[in-house]
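Omission of a single protein chain aside, the complex is shown with its protein chains in their original locations.
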Amino acid sequence: MTEVMLTDLTKNFPSGARPSVDRLNLTFTSGKIHALLGPSGCGKTTTMKMIAGILQPSAGEITFDGASVLRVRAERRGAVMVFQNHLLFPYMSVGDNVGFALKMRNESRVVIRARVEEMLELVKLPGLADRRPKQLSGGQQQRVALARALIVKPNVLLLDEPLSNLDAHLREDMRELILGIQRQLGITTVFVTHDQEEAVVMADQIALMFDGVLHQNAAPDQFYDCPASERVARFFGNINVLPGTYAGGLFTSARGAFHAPRAAITEGPGSLTIRPEAIRLGRASAETRAANQMDGYVLSHIYKGTHARYKIAAGDLVLEVVTAPEATQLHGDGDTVRLTLPPEKLWVMPRPA
Amino acid sequence: MTEVMLTDLTKNFPSGARPSVDRLNLTFTSGKIHALLGPSGCGKTTTMKMIAGILQPSAGEITFDGASVLRVRAERRGAVMVFQNHLLFPYMSVGDNVGFALKMRNESRVVIRARVEEMLELVKLPGLADRRPKQLSGGQQQRVALARALIVKPNVLLLDEPLSNLDAHLREDMRELILGIQRQLGITTVFVTHDQEEAVVMADQIALMFDGVLHQNAAPDQFYDCPASERVARFFGNINVLPGTYAGGLFTSARGAFHAPRAAITEGPGSLTIRPEAIRLGRASAETRAANQMDGYVLSHIYKGTHARYKIAAGDLVLEVVTAPEATQLHGDGDTVRLTLPPEKLWVMPRPA
Amino acid sequence: MQFERLKIWLMLAPALLVLFAVFIGGLGFGIARSLNYMPIIGLTQPNFDAYIGLFSLTEFWRSLGMTLYIALTSTAISMVLAIGAALLLRRAFPSKRLMTFLFSFNLPIPHIVGAIGIMFLFAQSGFMARIAHGFGWIERPMDFLVLVNDPYAIGIILEYVWKEVPFIGIVVLAVLQSIGDDYEAVSQTLGAGPLQRFRFVILPLITPATLSVSVLVLAFTFGEFLIPYLLGQTYPATLPVLAVRLFTDPDLNKRPEAMAMSILIAVIAALMVLAYMWLSRRIVRSD
Amino acid sequence: MTTAQFLTKPIASSRSGLTLMGLLRGAALVLLALWLVGPFIPMLVWSFAHRWTFPDLLPKQWSLEAWTYVADPAAQVLPAILDSLLIAVPVTLLSAAIAIPAGRALGLHRFRGKRIVEFLILAPNIIPGLTVALGIQIVFINYGLDNTIVGVILVHLVASMSYAVLVMAGVFSNYDPEAEEVARTLGANRFQTFLHVTFPAILPGLVVASLFAFLISWDQYVTTIIIAGGFVKTLSILVVAAAGGGERAITAALSIVFVGPAILFLIIASKYLTGENSSAGGLGRR
Partner (left out) sequence: HFAAAQTVDTDWPNMPWDQVLAEAKGQTVKFWHWGGDANWNKYFDNILGDAVKDSGVTIESVLIDDTAAAVNKVLAEMEAGQKTDGSVDMIWINGENFVTLQQAKLLFGPYTDKLPSFANMDPNSSALQFDFGHPIEGYESPQGSSQFTMSYNSALVAEPPTTVDGLLTWICENPGQFTYPALPTYTGREFVMEIMYRVTGGYEQWQGQWTDEKKALWDQKSPMLWDALNKIKPCLWREGATYPSDKAPMDDLFANGELAWTFSAGSGESAASVLSGLFPDTTVTMIFDDGTHASNHYVAIPVNSPHKAGALVVANAIMSCAVQLAKNQPSSVGDLPSIDIDRCPDEVKAGFAAINYGVGGISPAQLAAVPILPMGGPELAKAIEDGWRVNVLEK
């Protein structure tokens, strides 16, 4: 129920050459789940720490529901954070770790004990309350850290790779736990994950950063359908990018011209992109290519049971195409093929000069 | 070039109720890549630490190339480990961390500096040699830990979730780095990952543990095609398990009888399993069902672009079926469908009573 | 397991060796003497006369009270101030190096010198009194506050606090710096305010080291002779002053009593240290 | 603003330099500094004073008499410095060498009898030096160790080592030995592991422990005079003797000389006391 807004947020570390976070403008909508994505070292943790209030921004503003929190101490902000490296209190039992936040609110011992048991149950660690953190496995520690944060009902929940050490099953359970609590209480949640798929599945909105700079902040499918730049497209696993120029709905490239009604620019140099699933693969024929078609030959392909994945060379470009598994009976490595790129699936992005 | 053999390896922690590792018998073949898989807390880290020599087994034997190493000190075993929680030396620079092992071998300073720069390059952290570990992001720390381990040419390489904090791209790069070094030098490599897919892609052999006990040790596809138990199948994401009894190649269940030539048992109670992709989906018809067919109705389905995933209810069972995406035009939620389970794709596992 | 235990004892061996080779033997002689066994002056029949004699002295009991009061008060004050100073000093600020150096500056100054310094400062004719005179607040030395050789042992406590605050503080500082900020940050996001961070994060982390050094302070302030001798009131004197007086008594027959007194000081200090450790551990752990 | 706020970490304090809290901190620091050096100021003045009576704030007459005396061979200052160093330095080294393993055992491990060992090690600090020194003297006479530097070193060692062990036990209780495991798997043998991993991690604590060990030996009076009075003379013997005589100027000058080498040690150690390498040590574990 808290809207977190970052305005020109910047962090320079004394020893860092570049700002670790560079004029970040970003709004985390109240009650939604946001993913913070980006390659290692792009500034995700730094951003979160500034929101939590344990790192002082070098410049910029952070507001919660419109009010600046720069002068509000971390413990008053109501932003709970799960740290990437767990950071359990080593001198406390697991139970005391989980119950820490309640104790800080002077809850009664009985209440704390009951809630702790409940939380440990939820993170599938019942009965470990008396252990010391050191006596837990890596994944168990991570879940304790999660339980410690989830036990309170914060305004803002900041999760820094909270599930990175868990196997698929636990991961799914924990995701559901987080989602459940988030939905029930409408907590504004920001989480970092290195797993795009997780981000896509869990988040209402994804913010993608590179080198401290925000590149796109949008709903998950937007990153596939209309990535903001080639770099964004590639980060989301799409290598199908053609350089060219755009004008009047027509994209002209070394591989031919394409009708592309959807574009982030009106004209000028641009990059054309399309999802691998959207490209249709056909036999190359003597017929002249229709609009939005191009020829290439199969570099390699993999059969994946549920689908097939082709790498197609077209001039100096390599495109990826995903087809139904049956396609493998038609096209083998080295075959010349014709690709059809449906106009409504195309997207033109700006291209830096 | 070292074969690691564990015989009845057991570890009891004083405070643990159950053994954390329980009579483990496992061979890590020379020069291969092995994945150690299992849910959080199953004993993966404990096993690795015992192999590395920094944890004393409670019972059992560890041999390297047939010779017991129980009395060989860690630094003599030649087993290098990357720890789950990175554990960089905090008071050393990044460069000194990476060069540590070389320094221990009294390599010259010049050689160390060159190799360190090279390794940092390989883990995509050029120029960070002079930073302190605390000044790195989580993923950067993890890569430094990896570089520190890979700089030497160990006999055995033990990697405990070495990539858990990296995004897909870096992960792939790092995997290739590990594989490259492993192949080039033929190091016996054991790695832990929480990511099955990673295990399947990278490993020659996977060992799956539950609660300290080894459940299956086999090539990756075996876990899909002939899982050792229902639990194994489920861990690998397969929920298609039917209880019944097996005799003379015929599996009898509440859902009918199935020809199943492949089986881990000869007769008695068993569980039948099949991969979701192997089930063929058809329209239910008035015709009597042929052998290896059963009827059900569509509970739900998802279209995934490259394929479609159906949940089918058949009596009290729920089965998962993956089809080509086109199937969605034929079968909607609530439709009655007929499933065909090809005999050669079926697998009968023992069922504990 | 067996091997682990052996290793632990091996690590302790050098320390225990020194202890037994040098210390325990000497202690034995001391105990023998306290039992009135000292053949050189003709005492050959061990008995408890020396102890009984001490227990029947009112001065002994009053001294005991005084000694306990001084030791407990100075240890408590030193510990509190030391932790405060360490917290103050661990943050980066412009003159941090200088301040930390100043803070540790009196570590190497022996207690006796400290006592002289305290006397120079706080005696009725000391530096402070002179400043007071300069302001026209006092006329003669006797108008100034009684801070040295006073009935409440203020002078003694001042000296101990002056000397022991850096002693405890430097250890606390070292520990604080090795801990870093991370745990405090975590607790802060979990809603711990400044006091709570101190109580539930910093305190438990610094307790082991703080305890080990403040126990040393407690034992020291209980057993020290020179400082109460110089800065204390004549009566009641502290137990060590009493012991030394017996010890330097020209009458050799007082030696057993002197020894008995030292042994008693040791026993009482030991009990006090045990109680102190037990109590502080309880206080910090109990929650 | 509470005092605690003022003392604990101002993590998200404001960016501007001058705040109320900053001022309060500053004031507290200045007070602390004054309090710490306070007693030393009159001492310095006294060493140059010739008659300094109430109510003069500064002496009317300055003089170098005290320093002349200190320089006089009759004052025995130079041989005393040598003897003091000859004792304190080995005591410090030995204490450190003993305290590292013992502190580790006590700080990192739980074992049966630990409490007793802790207590035994604490004992030399509880039991007055006089009580044991006379007995030790008799033992030493039998071994021919009385009146020797070695004997004095051994006696000082008991007290110094006991301090050092306890400090190191505190240090090790915050130390994470897992880093050593990493080093071992990277091929470091025990010695290398100690040198490159353990040692730098415990160094600040070790420096503190050594400093204490040094100072304790440096300060010892009773035990020195009993074990080797007349053969080994240390600065502390001189200072105590002077202090008993009540000649302020000379006592002050001697005190300053006495403190000099120790301050030197402190300066060397201060690099570690100021926490420049604060990342040392594991994360506060127990």
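Chains: A, B, C and D, in written order; residue numbering restarts at 1 for each.
By our rule, a residue touches a chain if its C-beta (ideal position, glycine included) is under 8 Å from a C-beta of that chain, and two chains touch if they have at least 3 such contacts.
What you see is a predicted model, and the numbers here were worked out from it, not measured in a lab.
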* Structure fact -> Out of C:Thr100, C:Gln233 or C:Ser262, only one touches the absent chain, namely C:Gln233
* May I ask which residue of D:Leu78, D:Ala97 or D:Ile141 touches the chain that does not appear here? => D:Ile141
* Structure fact -> Hidden partner sits against chain C at residues 38-41, 58-59, 119, 123-126, 140-142, 146, 149-151, 229-230, 232-235, 245, 247-252
* Going by the touch rule given at the top, which residues of chain D touch the chain that is not shown? -> 49-55, 61, 63, 65, 69, 72-76, 134, 137-138, 141-142, 146-147, 225-226, 228-231, 233, 237-238, 240-250
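In the analysis below, only the chains that are shown with their structure count from here on.
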* Asked: Once you find the CA centre of chain C and the CA centre of chain D, what distance in Å lies between them?
  -> 14
* **Touching two or more other chains - residues of chain B** => 134
* Asked: What residues in chain D touch two or more of the other chains?
  -> 11, 279-284, 286
* Which bits of chain B are touching chain A when the two form their complex? -> 13, 15-16, 37-41, 44-46, 84-86, 131, 135-140, 142-143, 160-161, 164-171, 194-196, 235, 237, 275, 277, 304-307, 322-326
* Structure fact -> Within the complex, chain C is touched by chain A residues 49, 52-54, 73-75, 78-81, 83, 87, 89, 91-92, 96, 100-101, 103-105, 148-149, 152, 158
* Asked: Which part of chain D faces chain B closely enough to touch in the complex?
  -> 178-179, 181-190, 192-193, 196-197, 200-201, 277, 279-282
